[in-house]
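For reference, the structure discussed in these notes is given below.
Heads up, one of the protein chains got dropped from this complex, but the rest are sitting where they should.
First chain written, first letter: the chains are A, B and C, and each begins at residue 1.
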Amino acid sequence: MNSFGNIFRVSIFGESHGRWVGVTIDGCPAGIEMQESDLLPDLERRKAGVAGTTPRKEDDLPVFVSGIFSGKTTGAPLTIVFENNNIRSADYEAMRDTPRPGHADFVLHKKFNGFNDYRGGGHSSGRLTVALVAAGVVAKKILKGIRVEALLIEAGGIADVDAAVAKAIEQQDSIGGIVACRVQGLPIGLGEPFFNSVESVISHAVFSVPAIKAIEFGAGFAAAGMTGSSHNDAIMNEEGATATNNAGGVNGGITNGNELYFRVAVKPTSSTPQTQNTWNNATQSVAPFAVKGRHDLCIALRVPVVIEAVTALALADLYMLHTK
Amino acid sequence: MNSFGNIFRVSIFGESHGRWVGVTIDGCPAGIEMQESDLLPDLERRKAGVAGTTPRKEDDLPVFVSGIFSGKTTGAPLTIVFENNNIRSADYEAMRDTPRPGHADFVLHKKFNGFNDYRGGGHSSGRLTVALVAAGVVAKKILKGIRVEALLIEAGGIADVDAAVAKAIEQQDSIGGIVACRVQGLPIGLGEPFFNSVESVISHAVFSVPAIKAIEFGAGFAAAGMTGSSHNDAIMNEEGATATNNAGGVNGGITNGNELYFRVAVKPTSSTPQTQNTWNNATQSVAPFAVKGRHDLCIALRVPVVIEAVTALALADLYMLHTK
Amino acid sequence: MNSFGNIFRVSIFGESHGRWVGVTIDGCPAGIEMQESDLLPDLERRKAGVAGTTPRKEDDLPVFVSGIFSGKTTGAPLTIVFENNNIRSADYEAMRDTPRPGHADFVLHKKFNGFNDYRGGGHSSGRLTVALVAAGVVAKKILKGIRVEALLIEAGGIADVDAAVAKAIEQQDSIGGIVACRVQGLPIGLGEPFFNSVESVISHAVFSVPAIKAIEFGAGFAAAGMTGSSHNDAIMNEEGATATNNAGGVNGGITNGNELYFRVAVKPTSSTPQTQNTWNNATQSVAPFAVKGRHDLCIALRVPVVIEAVTALALADLYMLHTK
Partner (left out) sequence: MNSFGNIFRVSIFGESHGRWVGVTIDGCPAGIEMQESDLLPDLERRKAGVAGTTPRKEDDLPVFVSGIFSGKTTGAPLTIVFENNNIRSADYEAMRDTPRPGHADFVLHKKFNGFNDYRGGGHSSGRLTVALVAAGVVAKKILKGIRVEALLIEAGGIADVDAAVAKAIEQQDSIGGIVACRVQGLPIGLGEPFFNSVESVISHAVFSVPAIKAIEFGAGFAAAGMTGSSHNDAIMNEEGATATNNAGGVNGGITNGNELYFRVAVKPTSSTPQTQNTWNNATQSVAPFAVKGRHDLCIALRVPVVIEAVTALALADLYMLHTK
């Protein structure tokens, strides 16, 4: 299923090489000011173009299809589309016989019995994240007084991102990174004790972003090696402010009013200029393979704004439920 | 919301000090053999009683309320309850004024405007995991030919779990741990590219388990420091077997037929014998506080079977959708 | 699926001849006063015992399993169960080979491959409506200032219900009836233009009640024969009060602040003392058949409180979404 949320429900559609990709938000409150230009800053952050990112550049101009009237949301489903105007399908025709390692080619072919649109990853393409980012802008507007901020704090194993990218270019091999996300201003009480803990809902959203393979809240994996007396965050006042934040702002699945904090791991871009082995269906053997096409050496550079977006989607749904 | 799943839907209810805790499974196929005794091995694994776990022991005898007839599931909602017969509510009365650090006392009080059942954590109690384990047994039966296995691979920062527990007892401070989970026999094709990636659905389920603060699939956080050529798993044959398993069995959000592998971090038990600071609502000041009551020094010992259970719930839902 | 609602979610479980039947409400707000005795008046209205209803009488004493503490809802899942203490399973053993006409015996056997609990209709039994009524009492408490009232306005084709029942007893044949339901005090704006119109959501709930075969809102079927100028309800003031109520309080799927009004048809009780023909699997032929057991000649007598209950469930869900 390609939708997310219970009362602020987001659905995405489209393929890398189709006519448009888009998103529909159902359950968006009426009366929120919304111009197409409001989306541009976040869309710009997602764009390729800096060193280490793909030379494929899309205009990424959002088109409001429905749900906006006189510059405000109407309460009806809000659909936004983006034209795909920079498509080179020929790049992909050659590799139908060789499922790219690290990519979803193989599983998509199996899952959809060969009927999937294989061009550029089809519906599974990172291109769809443009729709996530657009929806994220809407979600952020709903989260009044709440600030969601994600940053790439490490790439290729080092904190100096620029140096990591330079090395990746020099070595002609893709790299991954770590994105940290902080949310300030959340009310106490979002989330549920079990199935819809804040960690459950946010991780659900975050693992919707391609290339994410891990998430940790607060002290995260380090907590496993701590003692209770060192890990517990002492409560310091009536509002629940804590002296430390090992919990990452969540106790028992519920926001505690402190900063929500989590980190995610972005794996290296699957498409790397290096030659790799993979199965070749035509020759029925394992053979060396080199990915062609335009790709990011460090997709992690473009991930923070997408993490912000899906985090905002998750929180907007919880927030709307909470403030009912 | 206290339910999980789309077509294999699980709902839990009950409180630590109420009469029963229970679970209802809606969407369970008819004709599955099911005796109350089938649940006992997993329930036993979850039980307290070994060194490092709470002296509170429940009989944990499952009672089938509905959905079973002549030893088989009927296709109607399957409800299982467990009696709470080992309750010492007095332990909790004293600490209403002092929200326990690391616990959900504070957030529950705020979220429910003081109406929550605060005795023993109420609905948020780890006691509810007995219901998760029961549902997990049912889910495992649906996952024919699929084996879900979770193990505690580290506690208190070291691989020797027994030594870690001994040290925790000696130091009288609680500890956490790391649980690894492997699933073998999964078909290719479970999961969706974005909002319902396998990682999304499993992490959603896993973070329903109290005390879990992190999850990583395959190489996980280590992937962030790898190159694409070293991280990508070479596909070796027509069935998609890979030479390595850095992806943890998931490409593009979809199972690839290799072993599904992930690790989770269990934080140290919030209740530690050590004295800690916390806010005291009666005195309006931060004051030292010691948790009384019966608690686990290393709750992580009891977590693996719960992780297996929620993983099975997540996979059963995806599996039933897949085989439609 | 045996649940209803998006944010006020109700699930039922149990069988006619099982140990308990019950209901879980997930999403009930905290702080609502709730005593077991609050449920008794509506439960009493549903009970058998008057002329024309089955001699099977249950005590129907609700047991709160969870979600209530110190006489108020806690915000956790609220589970209520009822013991089945008046069971005569032997009545049903004899007729396994002869699916009763008008009953679900045949379809249940096929749907669940013979694994369904066939005793007394199993999970499909009207016994489950006790759980609906209990949930309805909770829903009514949420609908502050809103009054839901259903009445049997016709039985056996005539408005004099007592006369109709007397005739049914005399003729020893079951009869049906028409129930009218009015809801006063609803805010303007519940419901959605298309898929979740008020009519959609209420009819969804109402057809959950066994034996209901038709529903009409406002002028209903009569509207099909009217002209626009006679059917349209003239708006008379700023609050939207209308001169007539042919719309039944709903325009374009959305409540308009006038009385919500609908009628439902209750078919005659399927179990009638009259001999009927049905297929006999043992003899592989159509043969005369007489239903034994304790049954209602006019189940419609007991339906109004159930209609009130499911209407309240539907409205509570819409109401909670609306007031978010």
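In this section, contacts are C-beta pairs under 8 Å (C-beta built on N, C-alpha and C of every residue); 3 or more make two chains touch, one makes a residue touch a chain.
Not measured: the values here are computed from a predicted model.
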item	value
Among C:Ile80, C:Ala205, C:Leu260 or C:Met320, residue touching the chain not depicted	C:Ala205
Of A:Gly67, A:Pro101 or A:Gly156, the one touching the omitted chain in the full complex	A:Gly67
For chain B, the residues touching the chain missing from this view	6-7, 76, 193, 320-321, 323-324
Chain C residues that touch the omitted chain in the full complex	1-4, 6, 10, 12, 99, 101-104, 106-108, 110-111, 121, 123-124, 128, 132, 154, 156-157, 168, 171, 173-178, 188-189, 192-197, 199-201, 203-208, 210, 212-229, 231-238, 240, 242-243, 246-248, 251-256, 265-272, 274, 276-279, 281, 284, 286, 300
For chain A, the residues touching the chain missing from this view	1-3, 7, 9, 11-15, 18-22, 24, 26-27, 30-31, 63, 65-67, 69, 72-79, 81, 111-113, 115-117, 122-123
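The rule we apply is simple: only the chains that are shown with their structure count from here on.
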item	value
Superposing rotation of chain B relative to chain C, computed on C-alpha atoms, to nearest 5°	180
Distance between the centres, which are taken as Cα means, of chain B and chain A, whole angstrom	26
Centre-to-centre distance between chain C and chain B (centres being mean Cα positions), rounded to whole Å	37
Between chain C and chain A, distance of the C-alpha-averaged centres to the nearest whole Å	45
Multi-chain contact sites of chain B, meaning residues that touch two or more partners	1-3, 12, 111, 123
